[in-house]
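Every protein chain except one is present and positioned as in the full complex.
Coming up: subunit A.
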């Protein structure tokens, strides 16, 4: 156990624990955009910066990734930090002029309005959460990794459009998130994982009674054969089954349990 202070408040934490987690546990607020508890950190938005003083030396770190390894003093709201946060939000507002989330944050934090033309973009701030979500829970996981490995073997250091379901394409100031060649993806399963984690609502999902449209593609919903409950998109159900190495049974968990109970009963001849 390590003792640290955050804004003067003494906090106890485990070695290696991320600073953001420690702060949250102690009800100390640090704003974030690209952090999600369930996904690996990437440290791309830089909004969660704080000042860390360790043996007399002060540096600025991102709290979502900084592992506590010794006794430190943390300040989350110094003038320097607040100025940086304002600037980061002000910069993001020009990247994502249509995002209300960013506009609200700008207002709340008092970010200046910079005299530079906005991107004609929408709401995306390039935080990369969607890509990570798809990699972890969506169809991106397998596809992305195999393809990137292959490309890297050919000497390519950058993901090319076509690498996965969605990917960060281009580099530098022209970076963007997109499906291969901006066309509806072949392998997307319409799970909506990416849209769920997006902090700005850039990824549009429209749903009707029998389907969902995401990334320009329509997906039919699948329903439980027995009780008719919504299971997700048809592709999603098939993908999950495939990953589990079985055939899709189109049953909701409750009905599946019931069915196996029935089967068991049959087998023991109690029917």
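We adopt the following convention: a contact is a pair of C-beta atoms (placed from the backbone, for glycine too) under 8 Å apart; a residue touches a chain by one contact, two chains touch by 3 or more; residues count from 1.
In the analysis below, contacts and distances are computed from a predicted model.
Trainee: Looking at what's absent rather than what's present, what does UniProt name the missing chain, "Tetrahydromethanopterin S-methyltransferase subunit D", "NADP-reducing hydrogenase subunit HndC", "Dehydratase" or "Pyruvate synthase subunit PorA"?
Mentor: "NADP-reducing hydrogenase subunit HndC"
Trainee: For the chain left out of this view, which of A:2, A:21, A:65 or A:187 touches it?
Mentor: Residue touching the chain left out of view: A:65.
Trainee: Which listed residue, A:23, A:39 or A:88, touches the chain dropped from view?
Mentor: Checking each option in A:23, A:39 or A:88, the one touching the absent chain turns out to be A:88.
Trainee: Touching the hidden chain in the complete assembly: which of A:27, A:55 or A:173 does that?
Mentor: Spelled out, the listed residue whose C-beta touches the missing chain is A:173.
Trainee: Where does subunit A touch the missing chain, residue by residue?
Mentor: 41-47, 49, 60-62, 65-67, 80, 83-84, 87-88, 91-92, 94-95, 114-117, 125-126, 128, 148-149, 152-153, 155-159, 168, 170-175
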